[in-house]
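Just dropping this structure here.
For this view, one protein chain was removed and the others were kept in their places.
The letters A and B name the chains in turn, as written, and every chain counts its residues from 1.
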Amino acid sequence: MSDSLLLDVQGVSKYFGGLQANEDVSFQVKKGEIVSIIGPNGAGKSTLFSCVTGFHRVDKGRVLFKGQDITNRKPHAIVRLGIVRTFQIVQVISDMTVLENVMTGGFLRRTRVEDVRRKAEEVLAFSGLIEKRSYNALELTIADKKRLEVSMALAMEPELLMLDESMAGLTPVELRRIIELIRKVRATAVTVVVEHVMEAVMELSDRVIVLNSGRKIVEGTPKEVVANPEVKRAYLGERYNAVGQ
Amino acid sequence: MLIGLVYSLLAIGLTLIWGVMNVLNFAHGDFLMIGMFLSYWLYALAGVDPLFSIPINAVALFLLGMFIYRFIISKVMKGPALAQLVVTFGISIFLSNLAALIWTPDFRSIGHTLLSGTWDISGVKLSIPKLVTSIGSVLTSLGIFWFLRNTRTGKAILAVEMDREAALMIGINAERINSLSFGIGSALTGVAGAMLATYYYIYPFVGGTFGLICFCIVALGGFGSIEGAFIAGILVGVVETLGGYLFDPSYKLAIVFAMYLFTVWIRPQGLRGW
Partner (left out) sequence: MRSITGKQMAAGGAVLALFILLPLVSSPFGQHVMILTFLFAICGVAWNVMGGYAGMFSFGQAAFFGIGAYTSSFLLLTFQVSPWIGLVAGGFISSLLAAAIGYPCSNLPGHYFAIASIAFAEIVRIVFTNWQMVGAAEGLTIPMLKESLAHFMFHSSKLPYYYIVLGFLLLAVAVCYWVSTSKMGYYFRAIKESHEIAQVLGVDVVRYRLYAIMISAFLTSMAGTFYAQYILYIDPDSVMILPISVQIVLVAMLGGAGTVLGPVVGSAVLVPLSEYSRAWLGYKGTGMDMIIYGTLITLISMYRPEGVWGAITNLMRRGK
């Protein structure tokens, strides 16, 4: 049991001034799973990610990774332990090529430049960007930038990959490609995904966790969650009650 | 100590420019220098009392500021951040040395003005020019506060300062606001220059120290905060004078700089929001 338990989030709460961004959120992620965290805007998904990965200090609760308490550790230390995250607004390094961007991630695990370059090329082949390795990162389309972001993460050889809305704003074809990539990744690492794109959530997830107003309200398989009236209410608001009753 | 009020006035101008367009005007002190010289020459050649040169300076520096924004600063706005930092250094070096060339590096001062001399209040000697300068600075600062809060243009400037994107979206002409702000900020140095000229030494390189102190004040008050700049200016004036009494006067400037460093280490946003 504890062997396959990768991430254990226990009662995490986070306040910003008067606002409660996360309230007593608990969930677990096992090795090899794809877990989606969904919820309406402002539900606290990104804040939760930031709390887990050390970008925000938690006010209450703990985060355990492979049994180790990583609560409030520095972001780079958590990355070193094996959790990598991406951001909602895709971030790449602008005065570098695609290859150099991925290499920067690769330096986490390797020291010799040649080794790092080779690993980066491997990753780019895996994610389908190898043809564009000499492009400047800014020249890529949004979809390719998102793939680059995932590539950079993969070069760091994570055990847990947390993708914050990697699929927003993609065309159906691009969406398909990213979904395939995430499937490929699952074989090597666990994925936790924050998503608005329900199609992707339904297809990919083993489990779905729903947040609303900072709290976890539902957890289950995709089918269970979608059928849950509480979830509908969270997304559509109280109007649903008035209309649907 | 009263010098703090002049600092406030200068800092308000600088923070306005920063708040609106994110530019650190290293030539701010040199604009002050030009204001001081303008008052001096009006006095020396036309007998105009510095007090009356205030409006003339304000207009002249306003125009100079807008001119420099329009033809120089606006060109680097889209460039790298480094260029924006360096270009005003260039203007500063240009202006101070041009002044030295045209007017020689000699120190000058204005002798007798309408309001000069000292006031003796139960043994305490107050210098009238300094007093007038302080009052003038406060009045001008209040005037600027009023302008920004109560006129259409002023409110537009505040809007851009607060959120440039949003301001653009509601149709405010950002370019116009930029050049207006640069103009107003510069006009304030003209006003300060006219008043300082009544008791301070006037020479081409006087702007350097004032400029540097201004930066510290703006940072202390919180970049972009007008009230912050006002309060910080007074604070720095007090600290500088106290520092001069408690320690060696030659360390005055170092104390101001140290104050800046400690403030940004402990509370990066300065006095803003306190």
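Just so it is clear, contacts are C-beta pairs under 8 Å (C-beta built on N, C-alpha and C of every residue); 3 or more make two chains touch, one makes a residue touch a chain.
Just so we're clear, the structure is a prediction, and the values are computed from it rather than from any experiment.
Colleague: Using the whole complex, pick out the displayed chains that touch the missing one.
Modeller: Across all of the complex, the chain we cannot see touches A, B.
Colleague: Out of B:100, B:159 or B:238, which residue would touch the omitted chain in the full complex?
Modeller: Selected residue, touching the omitted chain: B:100.
Colleague: Which residue, A:5, A:108, A:202 or A:226, contacts the hidden chain when the whole complex is considered?
Modeller: Going through A:5, A:108, A:202 or A:226 one by one, A:108 is the residue touching the chain not shown.
Colleague: Which of these, B:44, B:59 or B:85, touches the one chain of the complex that we don't see?
Modeller: B:85
Colleague: Even though one chain is hidden, which residues of chain A still touch it in the full complex?
Modeller: Answer for chain A: residues 55, 74-76, 79-80, 84-87, 91-96, 100, 103-105, 107-108, 111, 113, 116, 152, 156 touch the chain left out.
Colleague: May I ask you to list the residues on chain B that touch the chain which is not drawn?
Modeller: For chain B, the residues touching the absent chain are 18, 22, 24, 72, 75-76, 79-87, 89-95, 97-98, 100-101, 105, 208, 212, 215-216, 219, 223, 248, 250-251, 253-254, 257-258, 260-261, 264-265, 268.
Basically, only the chains that are shown with their structure count from here on.
Colleague: Roughly how far is chain A from chain B, centre to centre by C-alpha average, rounded to an integer in Å?
Modeller: Distance between chain centres, rounded to whole Å: 49 Å.
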